[in-house]
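First the structure, then my questions, so here it is.
Missing here: one protein chain of the complex. Every other protein chain is in place.
Each chain carries a letter (A, B and C) given by its place in the written order, and its residues are counted from 1.
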Amino acid sequence: METGYLRRPIPLAAIVLLALVVHGPLLTMQLPLTTSYDANLHIFFASHYAHHWFDPWNEKWFAGFSQTTYPPLGHQWIAIFSYIVGLREAYALVQLIAVVLLAIGVYRFSRLWVSERASSYAAAFSVFLGAVAFLVYSAGQLSTMLSAPLYLLALPYFYDWSRSADGKGLLKGLVLIWAAASVHHVTLIFGSVLFALPVVWLACIDRHEGRSVAAVLTRAIMFAVVAGIGVGVILLPYWIAIIRHPIEQIPIPHASRSNLLLNLNYLTNYFFVPYGALILALPFVIWIGSANRRLRPLLFGFWVAFLFGLGGTTPVPKWIFGRAFEILTFERFTLSAALLALPIVGLLAESLLDRYRAVAAVGLSAAAAATMAIAMGWLAWSPFHTLSGLNVDSVVEFLNRNGHDRYRYLTLGFGNALPKVSTYANANSVDGEYNSARLLPEMTHYGSAQLTSAKFFGTAGMESVRAMLKHANNYGLKYVFVHDPYYEPMLAFAGWRKIETYDSGTVTVWSKEDVPPARPIQSDAMPAPWEGLLWGTLPLGSSILAILLALLLPDRVRATERVVEFPAPAGERVYAREARG
Amino acid sequence: MKHFLPFLITIATVVLVLLGWVQSGVVARERMRSSRTPDEAARLLLSQVQARKWDFAHTLLANTGEVEKAAFVRDVAGSNGSLLTYASLEKFDVWPLHNNGREATVRVKLHYSTAVGPLDDVRDLQVEHQGETWRVRWPTTTIAKVAPQVIPVNYLRWDVINRNAEDDWGVQNVDSPQVRILSMNALQRPDRIVILGEIVNEDTIPAYINVGATLLRPDGSPIAQETSFDKISHVLLPKQVSPYRIDFPGIKLDQVKSVRMDAKAMLVPASADPVIEVNRQKLETDALGKKVLRGDLVNQSGQIVNIPHVLAAYYDANGKVIWVSDGYVDQELQPQIPVAFAVDVPDDVAPKVHNYHVVVNHYDINNAS
Amino acid sequence: MRIALYIFTALCLFASLWSQEPADASLPKVVLAAENVGPRQIEELTSKSVPRDYAYAWKTMARALAENRSDLLDAYFTGFAKDNLARRIADQKRTGINTRYIDHGHKLEAIFYSPAGDAMQLRDRARVEIQLLDGGNVIHREQVNLQYLVLMTPGADRWLVRDLETTPEVHP
Partner (left out) sequence: MPRLITFLSLALLLAIRAHGVELRGPAQVKAGSAFSLSSNGSGEATLYLVGPASVSKRKVQLGSGIPVEAGEIEHAGRYVAIVCSGGDCSSANFYVFASDASKLSLLVHPSRVRVATPNAISAVAFVFDKFHNLVLTPSDVEFRVTPQQGPALTHSQPSSNGVAWVRMTSATKEGPTKIGAAVADASELRVVRQVASDACNLRIKSEWVSGKLFVQTDPVRDCGGNNVPDGTVVSFTKTDEAGKTTVDAPIKRGIARVEMPVSGEARIDVASGVVTGNELNVAGAR
């Protein structure tokens, strides 16, 4: 029995408290809403659910698009909380829940591989992880951040079921998987390879004596099949949407797909910042991970995720994903790689603490804090600035007065402030900040993303804007808001006229006189009412069921633990075996 | 295994990174830096222009001493709010024309992405062999300057006061201007149908105009609807005539029974200035062997015109409009200083052209509304 | 398992109910006679758009009065007609009354089309069933033939009802 606090595991409650203390104030300040790329997008989606829970057809973007193209659970929870605290605060609350759940998830996942003490260190490090700070405060990827912990929480149940046919594990694992898929399906798809395969491998290694590998694999496959069917049903409207309209648009460039070594800013953004001090631990992760048979599956998972996270730096993602390489963004894989490395890093921390005590504690704490500090500092130092903090009040006010909402509008140079306009304006736009739902030919025929940021996509972007403006009368596109004078010549030559100016000329409003009021654009992407019903009930139901199961069917308390000291005296080290008793 | 695996993973990672490095074209780029051929010298210079590294690009010139850096930058990146200031060099093609070992000529085609759409510029560059490398000799151009003077302008301007929304229904509004489509001609081009013609403002006040066309099937249902977009001068002064062109990509004329034209006219504030003279208009053949209508634009007012846009209507011997082409001029129009322009004429149309009419549209930064 | 089956059946039932179009979704039938209109002759496009927009106006009015939603009026009403209906809806809200129209069709006759084409006066002979409800209870129900004098003016992309007055039946 260890006595010194440096030789004891950190209690889970303390880790939760740590997550709340570190991220609580930052999220209370609603930092992601002004610093991140996607936070306003998630609020926009949530706002639609808050007003039209059972109708996923959202007319505010792309002259109408279906929100069934994006799993709804995170947005629906924001919508629910928004009735109590308002949309922006609800977003911060759900994001905070995600960060806390992530720490718990890392702890539970690490317990599969390493001791309780090492797991607690891994969980504590997850609070300060650069990738987490990057995804929460810079990328604003709420869905990845919320689904990853749910998935991590499901994996130990998957392990239990596969290894020892634990029925309760099967039930809880499945429900958590369904909830995770309801938040973000992409995380689940890649997670099944990067996280689940190592766990199956581990279950085979840890199988009870006399049990065959085939039995373990059969149970794992059974789990996967049932989980797949469940995901298929819960997200049925999504599959219908994706089958009806597969993503066939011309690929849109993204920096995470480039060779990071050719651009220091990209390298910093997608490597140094997300990994932070973890980079120093990488040699040890490989060394320790290779040294033990039980950790090898984890190491392989980490390595593959690490290579994916490097984007176009290596040819591996292109080989594996083929054409999908041009659609995916790769920053999310750095989170996966970091999460897969954390159990081994926890183990490393455990040995350092044993050997160097307070010095190691100070060093590790400083490294963790520095990692997060650099990630937060990068928000200010980075050359990639978002426009999410742009004041759009005057734009919203214009659109909501004098019947201006009878027409559609377009913003140019608003970047990711567009969702902020769309959330609070009654009028509809032909643009949108969500690439997968773009079906208008004026957008899909060109290799550019949002019209509002068209100039960054060069000729493709400007041609896309041109095509849209050419069809302005068809879409009832009368008003264009400009936050970058670059776009003004095209508008002037196309017949738009400047009618109002806001914020000392930083935002101008342009109008074309002969545009008729907008009419609904017919689309075969409109979901049937029954799809709206499913969408409004099953994903939320899966999360409520997960909460109920967590409350009504508590896990058994771990009985014993056998941990071998690091470094082990001789032979192959065993770090934790049958850790869950 | 436990010693072998870390090395395997490390080596595999390094190999994969190196593979990625090679695939990214880094090696090819490094080779280009040596400028061992005229082609490589031109590519190196243009790659620096593309990256907007003006200082380095200027040092690469063979005649650095003769060409001021400011003049070089103005030449490749524009000035005074001209179209080039709204442009970025997206890509370029280089091909050799002539090489005698000491001097060479290369032709470069610059593909710009601009605020009004793509813009291509073809230039012939002289390249010299200096020591081990080749360097581009940049043409020295003297910038014409206008003598200080006062240009009197009788400022003609129309302002509009519309009725208030609160006014009683009967309170009269000012009527929309009267405009008339003078001619309309539907042509089948290889990849599209083109509707073109001219429109006149018959009124005594300026008109904002837009021309739209709807192609109809034999049963009267619409096939497609398009507008003239920027292939028209949207603001027409009284009695002014503008060509228009409406393109319908991907549609064949035999699918069309009739065309419904729609000319919309609105009353807008406008100014009669600037007056732009179009001089020395001639149909010629350019360096690439294409037919072009060339000329000079002269801004007769005292204010800079930032982006001029040339619209030309071509008539056959019967006075019928047989083609309308347009082009943006990448230089600004300083007062009184001629600036050359050239707009394409399709090879099959050029022999039938008997006459032409050029209209100049413009964008001014300080007067965009 | 049985519970799941019940839930599924309930969901299907709910979904099928949800997917049904509301009964009043179709447009009322409107026939326009424009033989005696003057001084301006009615254009072909106008002769199609006027009855179409008048039908939409009635559909909109019926919905606005049934649901007490004055925001719906903007689409097809303007001027006095919109003001009057908005006032009536405000009164309906205040008193808890709703009006339900069951529209059996309209015979429109254009009687005046201004020389500049900016106003058209029409006579409408309508057959409607009107139900007045107080807090959901029908307090009055009648099936009537009504005659309206309608003034319509062109908007940005449609004809708008500017004045709508019921007049005693006149037999010309």
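Please note the rule applied: contacts are C-beta pairs under 8 Å (C-beta built on N, C-alpha and C of every residue); 3 or more make two chains touch, one makes a residue touch a chain.
Only a predicted model underlies this, so the values are computations on that prediction, with no experimental measurement involved.
Looking at the complete complex, one finds that the omitted chain is in touch with B, C. Within the set B:Ser34, B:Gln130, B:Gln188 or B:Thr204, the residue that contacts the chain not displayed is B:Thr204. Although one chain is hidden here, its contacts on chain C can still be listed: residues 39, 80, 83-85, 87-88, 91-92, 94-97, 99, 111-112, 114-116, 118-119, 121, 130, 132, 134, 138-142, 146, 149, 151, 163-168. Mapped onto chain B, contacts with the missing chain fall at residues 154, 156, 158, 168-170, 172-175, 182, 200-206, 237-241, 272, 275-282, 295, 300, 356-359.
Note that only the chains that are shown with their structure count from here on.
Contact count check for A-B and A-C (C-beta pairs in contact): higher for A-B. Work out the mean CA point of chain B and of chain C, and you get 51 Å between them. Centre-to-centre separation between chain A and chain C, using Cα means, comes to 49 Å. The multi-chain contact residues of chain B, meaning those touching 2 or more other chains, do not exist; every residue touches at most one other chain. The set of chain C residues that touch two or more partner chains is empty. Contact residues of chain A toward chain C in the complex are 54, 403, 406, 516-517, 528-530, 532-534, 537. By the touch criterion given at the top, residues 79, 153, 162 of chain C touch chain B in their complex.
Of all residues in chain A, those touching chain B in their complex are 259, 261-262, 286-287, 290-292, 296, 299, 303, 306-307, 310, 312-316, 402, 455, 458-459, 461-463, 466, 469-474, 485-490, 492-495, 497-499, 512-514, 572.
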